[in-house]
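With one protein chain held back, the other chains of the complex are shown just where they sit.
Here is subunit A:
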Amino acid sequence: MSDAAVLAVTDLTVTIGTRRGPARAVAGVDWSVRAGETLALVGESGSGKSMSVLAATGLAPRAARVTGQVRLLGTDFTASSPDRRRRMRGRHVGFVFQDPMTSLNPVLTVGRQVAEAGEEHLGLTRRAARARAVELLDLVGIPSAAQRVDAYPHQFSGGMRQRVVIAMALACEPDLLIADEPTTALDVTTQAQIVELVADLQRRLGTAVVWITHDLGVVAGIADTVAVMYAGRILEQGPVDAVFGQPAHPYTTALLAARPDPAAGGGDLVTIAGAPPSPLALPAGCAFWPRCPVRGDARCEHELPPLRPVSTRHHVRTFYPQHADGRAGHE
């Protein structure tokens, strides 16, 4: 984790107090993202990918207890006061959330919502912030932005709303853009446009991007590095070519195999049998063990495998790293 990282988290753990006891949503996660780089966090629902990012940026729910270290632009974010965290977040981090139908305030004009971050963090006057909002709406490809700036969210389509959310995220020219499944709620053609838009903006503005998704196709297309999460832990991480080209963890292999292949025709979809463990009762050993096709030995069940390098930047958390041909090997 070099200091050039825009955002770096070390040993991040998030525990959420529930009625049935503490649930460990994130269990000791390390990742970082550099300027102009895209980190993809992939995993099933509930794997802790969103929670790790929300916790890192101070947006975790009130019931969550967050430990570990977070460095944002070289400053110790976790040790900063809540007010300083709020100001850093607004000024340096932009967020694009999953569902554009619900992430915009229905009673405020889109212009107002795009403008307000600039007023708060850049000290723009209301008029200047409004002019800036028009610029931003234009930048994200909203036609006749000067007129649309006074429209309300319900007057936009889903894809257009997501463009508004992106404009909002870019209002203060952030160093980091967090995209939390920004295309999940959109139809396929719109998905492609939004992915293209973010990639294009990133090239032009040099923003670091953390892209949370379960769409492996998107990851392969836009990410530089990828971290595969499962039950709150990273199982495999490294450059996207290495992880997708030579997956070393049985889970990554299974995930890649579960991608629908249009060329293969209309056969049954490949799935991974079973379901992830409950965060209320995580197993002592490898959390993927009950579903693992490799199923090493009793050690997998009782002992947590450490995250170990397969090559310089490619790490994997398993006692049985896979070879490039997909067969299990010994350490």
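Throughout what follows, a contact is a pair of C-beta atoms (placed from the backbone, for glycine too) under 8 Å apart; a residue touches a chain by one contact, two chains touch by 3 or more; residues count from 1.
Here is the rule we go by: contacts and distances are computed from a predicted model.
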Handout entry: Missing subunit (named according to UniProt) among the choices "Pyruvate dehydrogenase E1 component alpha subunit", "Cobalt transport protein CbiM", "Cell division protein FtsX" or "ABC transporter permease"
Key = "ABC transporter permease"
Practice task
May I ask which residue of A:R86, A:H214 or A:R291 touches the chain that does not appear here?
Solution key: A:R86
Fill in the blank from the handout: Considering the complete complex, of A:F77, A:F97 or A:F156, the missing chain is touched by A:F97
Problem - Omitted-chain contact residue, chosen from A:A27, A:L41, A:V165 or A:V316 - result: A:V165
Problem - Sole contact to the chain not displayed, among A:V9, A:L41, A:L72 or A:A117 - result: A:A117
Practice task
Tell me where the left-out chain touches subunit A, residue by residue.
Solution key: 57, 59, 86-91, 93, 95, 97, 99, 102-109, 116-117, 120-121, 152, 154, 165, 168, 171
